[in-house]
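The other protein chains are all here in position, but one chain of the complex has been omitted.
Labels A and B are assigned to the chains in the order they are written; within every chain, residues are numbered from 1.
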Amino acid sequence: MKLQLHPCGNFKERYEDELTIFETDYGRLWLAIGLSMLFGAVPFASGPYLLYVLNIIAITSIAAIGLNILIGFTGQISLGHGAFFGVGAYAAAILATQVHFPFLLALPAAGLITAMVGMVFGIPSGRLKGLYLTIATLAGQFIIEYVLIHWDSLTQGTRGIVLPPVSIFGMEIIDERGFFYVTFASLVLMTLIAVNIVRTRYGRAFIAIRDNDRAAEGMGIPIFQYKLLSFGISSFYAGFAGALWAYYMTSITAEPFTLGLSVEYIAMVIIGGMGSVAGSIYGAVFITGLNETLRWLTDIFMNIDALQGAGLTIAPLRELVFGFAIVFFIIFEPRGLAEVWRIIRSSFRLWPFSY
Amino acid sequence: MKAFRGRPGIFDSVTVTERRAELDVSDLSLSFGGVMALGNVSLSVTTGELLAVIGPNGAGKTSLLNCLTGYYRPQKGTIIFNGKDITHLHTHELVKEGIGRTFQNIELFPGMTVLSNMLLARHIHCKYRLGAALAFLPSVRREEVAHRLVVEEIIDFLEMQAIRKKPVGSLPYGLRKRVELGRALALKPKLLVLDEPFAGMTLEEKEDMVRFLAEMNEEWKQTMILVEHDMSIVMSISKRIVALNFGEKLAEGSPELIQNNPEVIKAYLGEEAVI
Partner (left out) sequence: MEFFVQLLVNGISIGFLYGMAAMGFVMIFKSSSVLNFAHGELLAFGAFIFLTMVTWAGLPVYAAFLISLTGCFIMGFVIERLFLRPLIGEPLIYVIMLTVGLAAIFKGLMLLIWGGNLYIYPDFLPPNLSIEWGGINIPPVYVLSTMIGLLFLVLLGLFFKYSSQGIYMRSVADNQTAALSLGVHVRRVFALSWAIAALVAGMSGIVLGIINGINVHDLSSVGLKVFPVVILGGLDSIGGAIIGGLIIGLLETFTGGYLSPSLRDVVPYIVLVFILLIRPYGLFGLVEIERV
């Protein structure tokens, strides 16, 4: 077999070759190097804080990939992704504490439960054209928030739930490094699944619905079912990520799963790049980085005596910065960081003949 | 990549029963408010036939096709296809029944390439399920390659090799119409419904299109309903014509008969010309 290292003037010999994820062996080589670095070197070269940030990035990325399948590929907006993330977290917590589900089973189970909860809101709106799903998920966001706080017997209300420690085949995972392997293995798996969805008939059907729903119907695609499927998949990802997050945090309350979190996920998808699986990860990196930077900045400001009186808090600043990021990217680079990265890469690739 | 020449294999492999397309439309009526788009229209198509539907603007031609393909719901009448009542089926179900179409105002996916557009039409012929797709099992890969082959054959037949990787949005109008025909063919329909496939084409493009349609119909017995304004084209490729006006069927018969029918002439040329 001939190695293909350069995509410039590369002609596929068989159609099968075009079905691979990477166009060249170069790409595959980089992936192999990247993955072995990720799992072999990063956990040992990073301190606990960096590992914490990386873990959050991995978990957030999974949820962002799910939302991107819905927004970027199917053209439907969900404003309830934050709440669905919370449903996953609570589902895992309840399964783990009340039914004693093992960790490995609780994750997919939480995903499935979340997907089903999503359907409750998706079914009434899915048969309508236009953006009714968006409105239904907005309702979902508020109803779920309410239920998480007020269904006391199940969710223990504002007291929250403490989860048992994660154990995989008898092995307890306690430190950041252990979690690093769990979160990133999950991310790699969920990314692969997303890529597979996108390159098969399901992904094609989603894109068709996004681009022209009438024509999609004329291709024999049942729009309602596929919109629902996409929504189910996206909720599954949210639930899975939420479950992972709950285990990672070891205790949860309903507080974080607000509309603000949903908007945060939308920001990730837009900033990362709608319709790009990798873009969702860039978006998650960007937003998590932004969150940490803002936290760090407010910490500094808090310690300056003169500013203490101003009562500077992180929440409005975050809101402001996310808003600006969303608006900026939509107006100036609607295809997000994924596109920026593609442009950078392709101008390097043909160097020195790039003009 | 081996250059492909000749007839697409998919059509040879289609058996006679798979090709069966017996359509019976009776008393179809549809009004929008006070406008009667269709009034008691009846017609039938048999396997292997190319039926042309003509009529002046607003005659109800597109409305008829929309009823056949589930985009409009007739208020009265029935549509029977291969012995099955399909009047109330949804568009996507009708595609599965074997009715494929093109649109008057091109409904392609403009951001996608010609290839992706056509691969989409293979959706109903994909057999793998979600579980297999999530893992991208070897069976999925094999099937995807097979669909790609089908699409490539159609691309070769329609002489679109040079544009297969171009985004559809960047193509000139005439070529887009051709892509849309290719996409409809990739559905492998029993009954192919074409809404003004020649509209907006240059003379050369029209000649190509006539060639394709004639070959599809004569060589592989593809059953078709063709809506077209250009009488010379209609006369040259169809043996039977239905003429509509103001939603009602004016006449039906051979091209000569229709050409000489006074009602049709009146409808086309207007009242003044007759006087």
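Throughout what follows, a residue touches a chain if its C-beta (ideal position, glycine included) is under 8 Å from a C-beta of that chain, and two chains touch if they have at least 3 such contacts.
Note that the coordinates shown come from a computational prediction; the quantities given were computed from them, not determined experimentally.
A.B. asks: Among the options A:55, A:125 or A:155, which residue touches the chain absent from this view?
C.D. replies: For the chain that is not drawn, the touching residue is A:125.
A.B. asks: Which is it among A:47, A:170 or A:316 that touches the chain not included here?
C.D. replies: A:316
A.B. asks: Using the document's definition of touch, tell me which of A:71, A:173 or A:187 contacts the absent chain.
C.D. replies: Here the residue in touch with the unshown chain is A:71.
A.B. asks: Spell out the interface residues on chain A facing the chain that's missing from view.
C.D. replies: Considering the whole complex, chain A reaches the absent chain at 71, 75, 77, 79, 120-121, 123-125, 127-129, 131-132, 134-136, 138-140, 142-143, 146, 150, 214, 259, 263, 266-267, 270, 311, 315-327, 330-331, 334.
Throughout what follows, only the chains that are shown with their structure count from here on.
A.B. asks: Between chain A and chain B, what's the gap in Å when you average each chain's C-alpha atoms?
C.D. replies: 41
A.B. asks: For the complex, which residues does chain B have touching chain A?
C.D. replies: Of all residues in chain B, those touching chain A are 1, 69-71, 90-93, 95-96, 100-101, 103, 107-112, 116, 119-124, 126, 128, 130, 133-136, 140-141, 144-145, 148-149, 152, 183, 187.
A.B. asks: Considering only the defined contacts, which chain A positions touch chain B in the complex?
C.D. replies: 11-16, 18-19, 193, 196-197, 199-202, 204-205, 207-208, 211-212, 214-223, 229
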